[in-house]
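I have placed the structure first, in the form of C-alpha cells, so that the comments after it can refer back to it.
Rather than the whole complex, this shows some of its chains in their spots.
Naming follows writing order (A, B and C), and every chain is counted from residue 1.
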Amino acid sequence: MSLAEKISDLDTFLTYSVVLEEEAADRHDELADMMEVHNNPEVAATFRKLAHYSRLHAREIRDRSSGRSLRVIAPWDFEWEGMEGPETGDISDVNYLMSTGHALKIAMGNEQRAHDFYFEISKGSPDPAVRALAAEFAEEEKEHLELLEKWLEKHPESDEDMRWDPDPAHMPE
Amino acid sequence: MDQAAQQIALTPKDFKSALKPVWCPGCGDFAVLNAITKALAFMGLPREEVALISGIGCSSRIAAYTSVYGFHGVHGRALALASGLKAARGDLTVLVAGGDGDGLSIGGNHFIHACRRNMDMTYIIMDNEVYGMTKGQASPTTAPDWADSKLTPHGTGIRPFQPAGLALTAGASFIARGFTGDPNGLAKILVAAIGHKGFSFVQALSPCPTFRPEQMLWKHHVKAFDQEISSNPVEAAQRIQADDGMSTGIIYQNERPVFRPGTGVDNGMGSIESEFTI
Amino acid sequence: MNSEHICDISLAITGSGGAGSITAGELLLSLAGKNSCFGMMRRSFGPQIRGGEAAALIRISHRAVECMNDSFDLLLALDWNNADRFAEEIALRPDSLIIADPAAGDIPEAFQELGVEIIEVPMKALAKDITAGRPNMVALGLLSHWLGFCSDEAGKLIDQVFGRKGEEVTGGSRAAFTAGFTEPLIVAAREARPRPERGDPGNRGTRWHFNGNQGCGLGAIRGGIRFAAAYPITPASDLLEWLSPRLEQLGGSLVQAEDELASINMVIGASFGGVPSMTATSGPGLALMTEAMGLAVASETPAVVVNVMRGGPSTGIPTKSEQVDLNMAVYGLHGDAPHLVLGALDHADCILTTEWAVRLAEALQTVAIVLTDQNLAQSTVLIPEPKYELPEIPARVIAQPTDGYQRYEITDSGVSPMAIPGTASSTYVADGLEHTESGKPSTAAADHLAQLEKRSRKIQSFDFGGHWADIRGVGQTAILTWGSSSAVAREAGARLRAAGHEVKVIALRLLLPASPEKLAGELENVSRILIVEQSHSKQFHHYLRAFYDFEADTRTLARPGPLPITPAEIVEKIENWS
C-alpha cells in the first residue's frame, strides 16, 4: 500500500501536513542558526526567511484543522519517503561558506519534494476530501517553487567559495 | 504508542538550550541533538529528572545544547562521572554522549567497564572516525589507510575497533547503531535504549564534513539491519562481524542484573560510633 | 628499667609469619585498655605478601600517647627469622631487655651488639605441652605479668576473642597465657625491678580504639559523606573497606571503580547529584586524580579526597610512612585551581580533620584533600574518647527553583547556589571550560577574571576560625610542623618544657589556603623556629617559605622515611641550637 493510499482520512492528512511544515520550519531555523554562528549572515537570513514561510504555512494548516483532532504520531512512525519529512532540509547539505544561491537551490529541492508529496496524495488517497486539500497544498508548494526560482535569479553565485577555504580549522579544546 | 504520545507535554525544542551550537554547519552532531530531544520529548520525561553527561570533543559539547541537567566534564571520563551520578541518584535518567576519541581512545577503559557494570544508563558515541576538536587526527574507529592526519601521515596502519563488538564482549545489555542522516530512526533507537533496563550503547554514525568530507557519502551506504533484535550474544557477535559497520538498528538486547549499589535505607550512625569504644 | 619507663613502656613483639606476634600485640593493647592504661601499636611486616616476618610495636602508658617513643624498652622475639630486618625500626638501648626463646637460635648481631640483658624463656616448649597452646599466648602471659596486668581480665579477653573458635582453642590459649604469666624466670626478673606506676583511677573511663583510617572514615560520615568510589591502594584500602558497609548502613553506597581516574570522576558525578562524596587513595592514585580534581574546582563541585601518604617517589615504599605528597596536594593541579588541603595531626584529629574537610568542601563547593600517612592510618591507638567542636559551617548552598538561574553567579561570598538535579527550572550544565555566570563557555578576559576571582575569593575570604592550627604551649622557641609529626613534636615540646625550655608547638591543620596573618600572630615573640617534617626535599619547609614570612632564626629537621621522626631528635635539635 502506498503512503497516499494509507492517508485515508483528513485527520491523518492534516497531521502529516502540519508536521511536514513544522519540521521544515524548525530545520530552516536550525540551518539559519548554524549560518549565524558561522558568520554567513546572508544565508542565515535566507534560511530564516524560509523558516518563516514554513511556519506560516504550518499555522495556516493548523488553523484549517481547528476543531479537528490531529493525530499524535511518533516522529519515526511517519512514513515519509526519505529519512525525514519531504520539506525538511538535509543537515549534511550545508556548508558555512555556501552562497545564498546554493541555499535557495536546497530550498527548492525541499519544496519540490513537498509538492510531490502532496501531489501523490492528491492522486492516491482514497478520501476525496484529502485529495482535494492535498491538491490545494501541492499547488501552494508550486507557487513557493516559482517564488524561489525568481529569488534564485537574483543570486547566481556559484559555490566555488565552498571549495577554496583559505582559513584553516583551528582547535578549540 | 498513541497513548504514551498523548502525554507529551514538552516539545523537542523545549529540550534544547538557548545556546547555538558551535558545530560546523553540516555536522552530524546536530542530528544527534535532534534525536535526543525528540526521544526525551516523546518519552515525556521532565527535564529536571534527566542528566546528560559528556567529555571533551566537538560532540561532547552537546550537553550545553540541551536544557536538562548536564556536565561537560574532562576528556574521556564522562562514563565514570555518569556512573557516580547514577550510583548516588538512581532516580535520575542518565544519558552520556561523546565522541569516538573520547569514548574509545582515552575513555576506552571506562567504556568496557561501564558495559560490564551494566548500570541503567544510555551511552551514545557520536562516531565520526576522527578527532574533530583537535583538528582531525585518527581515532580508534578510523580506517588504517586514512592518511589525512599529519600525525599519522601514512595512515595508522592499525585495525579499527568495532564499537558494537567491543560493547557486546564487554557486557553491554543493549547495543544499537543509528545514523545521523536518519534522526528519527536514531530517536526511535534512543527511546528503546533509554527504556532498556541496564547499560544501553548506541553508536551514532555522525559525519564530520570538516575533517572527513568523504563521510558525506555515508548516506548512500547506510542500510538497516535486516534481522530482528537478537538476545543471543553469539548471534549478535556474528552479525556485527559480518556487517560492514554501516547497518543500523538495534542489534542486541538482553536483560541482565542491573548494578545498583546500596539499599537507600538509612539505619543510622549509632552502631558505627560504638565500634570505636572498647 | 626504671619506674619512669614502666609507666610508659615501649615494647616490640617479633616473629615470623604465623607466629602470632601481631595477635599477641593486639591483645596486649586491649588488655592495656582494661588495665586503665592508654597506648598505641604499629605493625611492621617483611616484603612477603603473607607469612613474612612481622613486628608489633607497642607503647603503653598511663597517659594518652599519640606517637611512638624514641626507643624500645623490651623486645620479645617469638623467633629470630629475618628479625634483623626490624633492627632499624626497633631501636634498643643498653638498658633494654630482650625476652627470647632459647630454641629460636642465636640472637641477631644487630641486637646483640648493644649488650642488653636477655632473658630466655622456652615459649615454644611451654606451649607445646598445652593442647592448642600457642607460643604467642605464652608471650602475652609473660608480658602481662611484666606490665602488672590483671590475669582475670586477660582470661575474659581471650574468651571473647577466641570464643568462636571453640572450647579447645580458648582453653589452650588461657592455659598458655597462664604458663607465661606465672613463668618463674619472668616473675623473678620482675620482682627484681621496681613495680610499674599504674594509671590513676581517673583514667578508667571509656577508651576509643581505632586506627587513623577508621578515624578518617568516621569523620567522613559524620561530615555527611554518603557516597564513595574506591580503587584499592596501600595504605588507603583499609579506609575504603571500612567505609563500604558503613555507607550502606547509612543509606549510601561505595562503588569499586576500575581505576583512580574513574573513582574521582565518580565522586564528582555523585556530588553533582547532591550527595556528599569522597574517595581515598595514596600518592600514585592521587597523581591520577589531579586532572579531575581540576574539573571539580572549575565546575565548583564539592569533592573530598583522603590521601594516605606513603614512601615515594613512584611506587616507592608503599608500606611505610613519609610526608611527601604535600607538594602534589598543594600545587598538583594544572591552571590556577584554588582548593583546600588539610592535614590530620594525630589519630583523634583524623576524625576532626576529615569531618571539617567534608563540611568545608560542601560549603565552599571545591576540592578538599585530606592528607594523612601510613603512620597514622595503619597504627592503632587506645585513647580517651576524642571530643571536638567544629565552628559553624554552612551546608552546601542549594539553589531554589528560580527562573533565570545562573549556576556560576558572582556573589559576595564567592559561593554560587548550586542546583541539584531534580530541581525544576534550574537545570544547568556544569563545565570545566571557563564560562560566564550562566555556565556558557567563554574565552573573554572579563569572564575568566571574574570566575577566577570568585573561585579564589570564596576560599580566601572564608573564616576558618581557630582550627587552622593546633597550638600548644608558649615560648620564644617554636616548633612548626604538620601531619603525623605533630604528635611527635608535641611530645618533644612536653619534654623540653619539663627540662625548663619554653616551647610553643604549632601544627598546621589547614595547609591551603595558608593563614599567614594567623601564623604571624603566633610567631610574634618567637625568635627561633624549628620546622619538622619527614621529607628529604623539605616539602613543608618550601611550602612555608612560599606562603609565610619568617623573621626568626629558622631551621629545619627534615629527613625521609621510612623511620618516623622521634621526639628525641627534636629535643636534641632544640637543645643543641647553639
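We adopt the following convention: contacts are C-beta pairs under 8 Å (C-beta built on N, C-alpha and C of every residue); 3 or more make two chains touch, one makes a residue touch a chain.
Just so it is clear, the model here is predicted, and its values are computed rather than measured.
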Formula of the full complex in the shown chain labels reads A x1, B x2, C x2
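One rule holds for everything that comes next: only the chains that are shown with their structure count from here on.
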Could you work out how many touching-chain steps separate chain A from chain C at minimum? 2
Report the inter-centroid distance (CA atoms only) between chain A and chain C in whole Å. 69
Between chain A and chain B, what's the gap in Å when you average each chain's C-alpha atoms? 29
Among the residues of chain B, pick out those that touch two or more other chains and give their numbers. none
In chain A, residues with contacts to at least two other chains: 173
Contacting residues of chain B [partner chain C, same complex]: 17, 19, 46-49, 51, 53, 63-64, 66-74, 76-77, 80-89, 91-92, 109-110, 113, 261-269, 271-273, 276-278
Name, in rising order, each residue of chain A that touches chain B in their complex. 26, 30-31, 33-38, 71-78, 83-84, 90-96, 98, 169-173
In the complex, chain C residues that touch chain B: 30, 33-34, 206-210, 214, 218, 221-222, 226-227, 229, 246-255, 257-259, 261-263, 265-275, 277, 291-292, 294-295, 299, 382, 385, 419, 421-433, 439-441
